[in-house]
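Only a single protein chain was left out; the remaining protein chains are all shown in position.
Order of writing sets the chain letters: A, B, C, D, E, F, G, H and I. Residues in each chain are counted from 1.
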Amino acid sequence: MDKMTREDVTAMILSAKRQAGLTWEGIAASIGMSPVWTHSAAMGMNAMPAEKAQATITALGLPQEAALVLQESPTKIWQQAVPTDPCIYRLYEIVGVYGPTIKALIHEKFGDGIMSAIDFDMSVTRVEHPKGDRVKVEMSGKYLAYNAW
Amino acid sequence: MDKMTREDVTAMILSAKRQAGLTWEGIAASIGMSPVWTHSAAMGMNAMPAEKAQATITALGLPQEAALVLQESPTKIWQQAVPTDPCIYRLYEIVGVYGPTIKALIHEKFGDGIMSAIDFDMSVTRVEHPKGDRVKVEMSGKYLAYNAW
Amino acid sequence: MDKMTREDVTAMILSAKRQAGLTWEGIAASIGMSPVWTHSAAMGMNAMPAEKAQATITALGLPQEAALVLQESPTKIWQQAVPTDPCIYRLYEIVGVYGPTIKALIHEKFGDGIMSAIDFDMSVTRVEHPKGDRVKVEMSGKYLAYNAW
Amino acid sequence: MDKMTREDVTAMILSAKRQAGLTWEGIAASIGMSPVWTHSAAMGMNAMPAEKAQATITALGLPQEAALVLQESPTKIWQQAVPTDPCIYRLYEIVGVYGPTIKALIHEKFGDGIMSAIDFDMSVTRVEHPKGDRVKVEMSGKYLAYNAW
Amino acid sequence: MDKMTREDVTAMILSAKRQAGLTWEGIAASIGMSPVWTHSAAMGMNAMPAEKAQATITALGLPQEAALVLQESPTKIWQQAVPTDPCIYRLYEIVGVYGPTIKALIHEKFGDGIMSAIDFDMSVTRVEHPKGDRVKVEMSGKYLAYNAW
Amino acid sequence: MDKMTREDVTAMILSAKRQAGLTWEGIAASIGMSPVWTHSAAMGMNAMPAEKAQATITALGLPQEAALVLQESPTKIWQQAVPTDPCIYRLYEIVGVYGPTIKALIHEKFGDGIMSAIDFDMSVTRVEHPKGDRVKVEMSGKYLAYNAW
Amino acid sequence: MDKMTREDVTAMILSAKRQAGLTWEGIAASIGMSPVWTHSAAMGMNAMPAEKAQATITALGLPQEAALVLQESPTKIWQQAVPTDPCIYRLYEIVGVYGPTIKALIHEKFGDGIMSAIDFDMSVTRVEHPKGDRVKVEMSGKYLAYNAW
Amino acid sequence: MDKMTREDVTAMILSAKRQAGLTWEGIAASIGMSPVWTHSAAMGMNAMPAEKAQATITALGLPQEAALVLQESPTKIWQQAVPTDPCIYRLYEIVGVYGPTIKALIHEKFGDGIMSAIDFDMSVTRVEHPKGDRVKVEMSGKYLAYNAW
Amino acid sequence: MDKMTREDVTAMILSAKRQAGLTWEGIAASIGMSPVWTHSAAMGMNAMPAEKAQATITALGLPQEAALVLQESPTKIWQQAVPTDPCIYRLYEIVGVYGPTIKALIHEKFGDGIMSAIDFDMSVTRVEHPKGDRVKVEMSGKYLAYNAW
Partner (left out) sequence: MDKMTREDVTAMILSAKRQAGLTWEGIAASIGMSPVWTHSAAMGMNAMPAEKAQATITALGLPQEAALVLQESPTKIWQQAVPTDPCIYRLYEIVGVYGPTIKALIHEKFGDGIMSAIDFDMSVTRVEHPKGDRVKVEMSGKYLAYNAW
């Protein structure tokens, strides 16, 4: 049982998803969570609460021990400091171009602090548009004020 | 006239803003644009159309030639591949943790393509919350499908 | 079936191509696409529409499941930020030497925007020349104007 | 005279161009060279033959000694191994995604060798298109075969 | 007034401190804050509330406008991803050697989350010891649990 | 026997810990050491004295030869100069923001020297707090004065 | 047959060479090429013409299919941007110290252009010397003039 | 006198050379040294013996104190680990492609050791060739055997 | 026989050493060489003369073919430009802090040249000291003067 790794579980999820013809939206609905969080936890970038881990293995027909692995706190690693995939690079570019702007506006609206990336949620939606549909990404993070002591 | 650089104009804007006690929201309102775009263009990360450049120098009391500089297409440069400022780093971290998730959901909702970072807009707002107010960042970019030829 | 990876399919394609003595031009002709796009999609840098994936496996005698893999949106990764192979490095060098020039001319001809690398196509041809034949690379990308909002 | 640097000449060119309301196409036409080469040489990425250097200072009203500087072989330096400006980055991305493809097709069409980046020319043109005009970049470089000895 | 930069204020503080023979402990006591926070804010790594900025300029005899600069949210930048100064490198080494251990124990004691570096405080004290006095560094940060949504 | 590697022993420890439902605190108590040191040594970032190595294999039911491996001086390697896991990155960020401050205060309290990262100990504790419990990290290292000769 | 990789062929060559007690000079003589080119092509840094590939497998007793692999255009990759092996590093150091000098002399002797690394050959010889024998490295590359268009 | 820096002397040399219309070959001849060494020492990559420093300032009409600076042992620094100038990059590429080959042949001809880059000399010459003249670079370095003790 | 790699021999040496309870000092004594050189050659950072390779396999009971591998000139590679292991990092730090000092003193005592790292030997010894024993590292390298030609 304890030989099952994160990588094994990720591979089992991708395989079961493909074989069953599922979508991330569908898996998310079946475990009662959002698609962003569901994909992220399935890929090992978030830990699942016990009941969600159980629901996931039920939805995908995975072995019971996978539920344990899905509950562990993963070590979040990305290999490329600057991502090469164009779809992900554009997000990196947005941080490079607009990061100082977001910082200035947070300071203007809240004071000296940041948007949390931990107490955080996000959604990705498709918005119809006559000149071509648009991707909408909404992020919400708790404002955290710097401590002075 | 032509000796005025981007850096000069940025410094004049920051100085005039501080002296007049203005905010980015206020400057944005006075030129009829969004705060995100206004800050970004004022800091040299976007080019202004002629009328917006004119409105900006009027609102801030800048010399006329600054309007020309604000209309030029800037070369967008950021020095740190991985930003160190905590407020900006958290955005970088979000790209590292959730970038593959956003990619997977774009492919699921649209097909093989990306969210444009050029035909793009963004807002930053403050959302009240009983457990602590939250920063909301909304991004909208045109979906661009990969060409097959 | 679902154990077949991109790497497996790439290896099968290279192997079948060599065994059958095919060329990229020939494979491209048999699936009705350009050689640049065909090689790129075969090597996992582009996703194939279903019919092209089917044509590819027919042309090369690959197992049916390879067609599914060829349709998936790949994560485009290159390992070397600065390529070492001389043939590819020269292209990198051209971007270093002439990149600012291409940028300046795009701004002069179109305004503040870029050439898309997504809505994009390219060809590579041989041009006879008395002092030695020349490689001609033609790129065409949609002009994308920066948004102001 | 000999105190005039490349950087001085580049600044004088940009200043004279702005003051006179010239374009790169216009300057190129007045010296009888292509816009790509003209911009590149003016920005210190190529050396000018004596007559072209003379024509350039005449067209822009520069001091005589600038012609000497424009004839020197510059040391071509770019600071960013991975460019951040979106317009230039897209070109870098094209090399990352399609570099191995261009290499494969050159080998298929010519043999073991490369496209020269020295015996090389390039053009940038605007192509009208009903779905949005396109940027066309054409590169032509002499094929160089690897030596075997 | 607005010409005064962060760097100017930092230099004035260091100069006034040296001239008056002050210590960071003494300056901290005079403004009623901790030495760690006081040094950090004085060096531009934290923003000061208005009254603390006022107390700082009074304690050090700085010009009034320095108080405004001390209240601004600084962009926190460090140049060396891996610090070379031995005193600072040892702290970096501790993160390299014990970082995964701190992570494991936080997860064991709290669950899936992190120690905040924003809602955070720290002290540095000298502890007498018969085999040689010891440096004690105490860090305290709010536990932040990852969101699941 | 001598084929057993560090990696093998680490895997055996993690496996035995999970199967037996142990915690790092519990294992540490059973060998009479602190949790920080115990985790660190178990993960190959510290060498164990013979009796502690023996106690560890007894507590976890490991084969005898694992005790030898646990006593060897490991080569301490971390792959990421800048860690990506958010829990560990926050510690890195603290070094970036507060490193110069810790250095200044050590020099003020002790003289020209450093805090040892070798003659060093650390604890991680949970501190209850009405606004949310806090992580407390306490580090203690011997002060080492620079030699002058 | 097509399962044989470059790495397989390289290993077979090294093994056959050691078993037969051959030298690179000897192998080179047997295929009628220079030792530099022969080693380079054998190690996968150059492609062999068909007859030389055939002669190589004959000389070393390799399987027939190895001849096909030796004819393919390799992707030339080196892992270390700055080589660590002292013998290779010295060559890198020579480029760092004398690179600008070679550039200046090429421009003085030829004009604005470079020495080709493609239409290129090299030899390594031993030169007797009373104070210690010397290594002589001779490089010859075609002068390529920059194009102006 | 002692305010004169290496950078000052380098600038004076370049200026005097240009004003007098000299060449590196000419300067080298006038001081009785090779062009490679002369350029290298003039640019601060080698130290000059006293008489050569004197001859240099005489040949170029430099102030006397420049002779002292030219005799100092310079700290040899190059900013780009991978050079971008095409003429210098090609030399870097040759080290990447042929470095292991040179190493193998040195070991075959001499034993376990290296070619010195210190007890070293080099020449650059133009060789006429019907298909285009060639650059010839000849390097000679003392063989240094590894010590065994 | 020729399938035995450097890595195999290194592993055999470490295994035999552990099984036989040997020390590097002991192995070095048995082959009549210094401990530094012996460890270095055994770990693949130096080549052994034939008789020392023979003595090594006799002392450790290795198969005969290992002697051949130990005689080959290794390619010396280290993976970390900046080492992370604290014991090795301290040596790197010494080079960073005292490197320019060693350089200045070599120039003062010898002239323009360097200490060879090839014609080089080193020892590591334990020196008793009332305040704690000390590690003594002694390096000796031949002075190499820069050539002027």
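Note that contacts are C-beta pairs under 8 Å (C-beta built on N, C-alpha and C of every residue); 3 or more make two chains touch, one makes a residue touch a chain.
What you see is a predicted model; the values in this text were computed from it and never measured.
In the full complex, the chain left out of view touches E, F, G, H, I. Interface note: of F:R6, F:H107 or F:K136, the residue touching the hidden chain in the full complex is F:H107.
For chain F, the residues touching the chain absent from view are 33-34, 36-37, 41, 46-49, 52, 73, 75, 100, 103, 107, 111-114, 116, 118-121, 144-149. Seen across the whole complex, the unshown chain contacts chain E at 14-15, 18-19, 80, 82, 84-86, 88. Where chain I meets the omitted chain, the residues involved are 23-25, 35-36, 39-40, 43, 45, 76, 78, 81-83, 85-88, 90-110, 113-117, 120, 122, 124-127, 129, 131-143.
The rule is simple: only the chains that are shown with their structure count from here on.
Hopping across touching chains, the smallest step count from chain B to chain E is 1.
The chain pair with the larger count of C-beta pairs in contact, out of A-E and A-C, is A-E. In terms of their C-alpha centroids, the spacing between chain D and chain I amounts to 50 Å. Chain C has its Cα centroid 32 Å from the Cα centroid of chain B. Multi-chain contact residues of chain C (touching two or more other chains): 36, 75-76, 78, 81-82, 84-86, 88, 93, 96-97, 100, 103, 107, 113-114, 116-118, 120.
In this structure, the chains touch in the following pairs: A-B, A-C, A-D, A-E, A-F, B-C, B-D, B-E, B-F, C-D, C-G, C-H, D-G, D-H, E-F, E-I, F-I, G-H, G-I, H-I.
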